[in-house]
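Only one protein chain is missing; all other protein chains are in place.
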Amino acid sequence: MILSEKHEMMKKLFRQFAETEFTTELLDKLEETGEFNRNIHDKMAKYGFMGTKIPVKYGGQGGDTLAYVLMVEEFARISPVLSIYANTSNSLAAGPLLFCGTEEQKLKYVAPVAKGEKILVFGLTEPGAGSDAGGTLTTAVQDGEYFVLNGRKTFISGAPFADHAIIYAKTDPTQKGSRGISMFLVDMKLPGVSCGKDEAKMGMLGYPTSDIILENVRVHKDDLLGPLHKGFSAAMKTLDGGRLGMAAQAVGIAQGCLEESIKYAKERKQFGRPIANFQAISFMLADMATEIEASRELVYNTAVLADTGSSDYTSRCAMSKYFASEMCNRIAYKAVQIHGGYGYIKEYKVERFYRDARITSIYEGTTQVQQMVISSNLLK
Amino acid sequence: MTTYQSTDINAFHGVWVFCEQRDGVLMPTDFELLSEGRKLADDLGVELCGLLLGDNVEGIAGELGGYGADRVFVCQSPLLKQYTTDGYTKVVCDIIMEKKPEIVLIGATHIGRDLGPRCAARLHTGLTADCTHLDVDTFKYAAFLNSASTLDVDNMIFNENDCGLKMTRPAFGGHLMATIICPRYRPQMSTVRPGVLKKEAFNPRKAEACTIEVCPVSLEAQDIRTKVIQVVNEAKAIVDLTAAEVIVSVGYGISRDVKKGIDLANELADALGGVVGASRAVVDAGWITADRQVGQTGKTVRPKLYIALGISGAIQHRAGMQDSECIIAVNRNCVAPIFEAADYGVTGDLFQIVPWMVEEASRR
Partner (left out) sequence: MKIIVCVKQVPDTSEKVAVKEDGTMNRAAMKTITNPDDMNAVEAALAIKDYTPDCSVIVVSMGPPPAAEMLRELLAMGADEGVLISAREFGGSDTFATSQILAAAIRRIGFENTDMIFCGRQAIDGDTAQVGPQIAEKLGIPQISYVFRMQKTGNVLEVRRALEDGYMTIQVGTPCLLTCIKELNTPRYMTVKGIYESEGKPLQIFDYETLKDDSMIESDTIGIKGSPTNVYKSFSPPAKGTCVMLEGSGKEAVGKLFELLSQKHII
């Protein structure tokens, strides 16, 4: 895709920022401590990256979906975990609010999130409700002006340091499956809200993930987000944007892997010459580059489609996520292979990319869920 | 004053060197420029004059004769005590317009690089900055070109009557060398970086023979549009890299253990009687002060021995040290560009190698 001058400038901005600010020291620190880094978060917030896709009216930068996708890709190319820092606010947090929030809710919650002043996370998944998100067991029982929430959310990225969470809870137990679920804006400091221990993850270290435990949490009815009992379909609409972002992340990771591999293949000498001279390696690089380019086109095109309101959007987002994340894992595998033994050593960037890549085909809807979405669209 | 016309080539004679002083102390670059100026003046058969501005500086002018000046023009005024662009530009241009030297050399210090261009603009003439080599004699220039380039000099035509100043300088961050000329205007102006030209030995007889000429200065307070509030000299001792015989420089390769890296460099420098320098990356990271930076935007050095530890050898760094007599590079990466500039190279971990070097150096 030929990007407009505007989008070329944006790509350059995101790339410059990532290359300058995501230093090796910072990345090593994130990896070693696994801790959230407030400094880089605030720096990203200063430049409005948390609100790239959020309208100016609500404190964002007013960018289109393509701007958002370019940002996630360019950030992930240097640091997959730091692309998440700027991602959540744009998609999973602002998404539901902009989609079905009241004007008061939008003004109250979106602006601080867009400016990175507050962190809002997405609480859908439960120990018993992953791909089967409709199997939500968290309940919300009305009690006068309030709803009382009880339950447990799991694998919530950002939970340990979040200010608010959008929690999905069953409000009408008589309805089966994904019906009867509502969304609530829950202040993480409310009595009864607590977080589990930080998960010890395989990758994406530096953005802690944990359970959110809700014990008789009283949430005011003004913080009900969207229509009562109908929150799930809102969730699904939001996930489309998030999926596209994750597809962009996968493209970025793959690009990072490719560049490292090219550099290594030119330097590493075996049998008297750089291994890049051998077809076994150069053809691998050709395959990697081609797959990345194909994924990139799919993702960019879908991003442009997003802003046209096309009905194909949901399916295309699922295709983008499916294709890009599976591709990313293949590329990461090849990248480590090209590095040989060094690809297994933590000092080499591809070792981290490989572990970070693995989650891309799992979170925000596994590959299998994406396949479900695509096939159901084909067979309707 | 006769009318001044910078295109009237034949009216200009003499080689001048602007001699900078700060707080009544002559800058070392003055001696380097006079040494070079002496050669140019001899080639042209003209006088070499120093131009000294300040307040009550007549007394220090004699030393300039010892480095080759036949005459020193001294322009004094309380208004010239501190450097100001307006004050110095006026006085320098006034006297140049009156006496019409054909060549004016200025040291490319922070002040020289402020003064030079302003004067050149006012005098409507050309200025070439940061020159590394100067010639007036065509054959000497041809010989220089032969040794300094890959051009086919033997098949080039040179005009033996051309005694214009040929000013050679690096461009594009040091990737390219260019010889600049200023054929249609006078004076031909050139700034030269401190430490680049060789200072000749001080000649006491010449110092005695030098004529000091105090010149009238026409300068009023309102001519100067800026106000110097204060001049601050950093309290810490400034290292003089340009005078050091041995320099041990550290690069980003010490990042693994910055303190140890610098300690090792200090040890080696001490053992060899030298000083510690650094690449720009190290200075930018805040590990070493800027006065130790070697390179295109740092200092140009040509010590007897330059040891580069963990320095990759980007062209901007090499531009600042490649004329050192002997260059040794230590780097983990056997294809680091520094080895292209070095005379000797050791591939390996500097944290292991430097202690052995210290041992060897202490033994000898």
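Going by the order they are written in, the chains are A and B; count residues from 1 in each one.
Quick note on the criterion: contacts are C-beta pairs under 8 Å (C-beta built on N, C-alpha and C of every residue); 3 or more make two chains touch, one makes a residue touch a chain.
Quick caveat, the model's predicted, so the values are computed rather than measured.
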item	value
Residue of B:A129, B:A269 or B:I288 touching the missing chain in the full complex	B:A129
Residue in contact with the excluded chain [from B:S35, B:Q76, B:S279 or B:Q296]	B:Q296
Contact set of subunit B toward the excluded chain (per top definition)	6, 82-83, 85-86, 89, 109-111, 113-114, 116-118, 120-122, 124-130, 145, 148-151, 166, 170-185, 225-234, 238, 272, 291, 296, 304-305, 314-316, 322, 325-326, 328-329, 334, 339-349, 352-353, 356-357, 360-361, 364
Subunit A residues touching the omitted chain (full complex)	5-6, 9-10, 12-13, 16-17, 47-48, 52, 56, 61-63, 67, 71
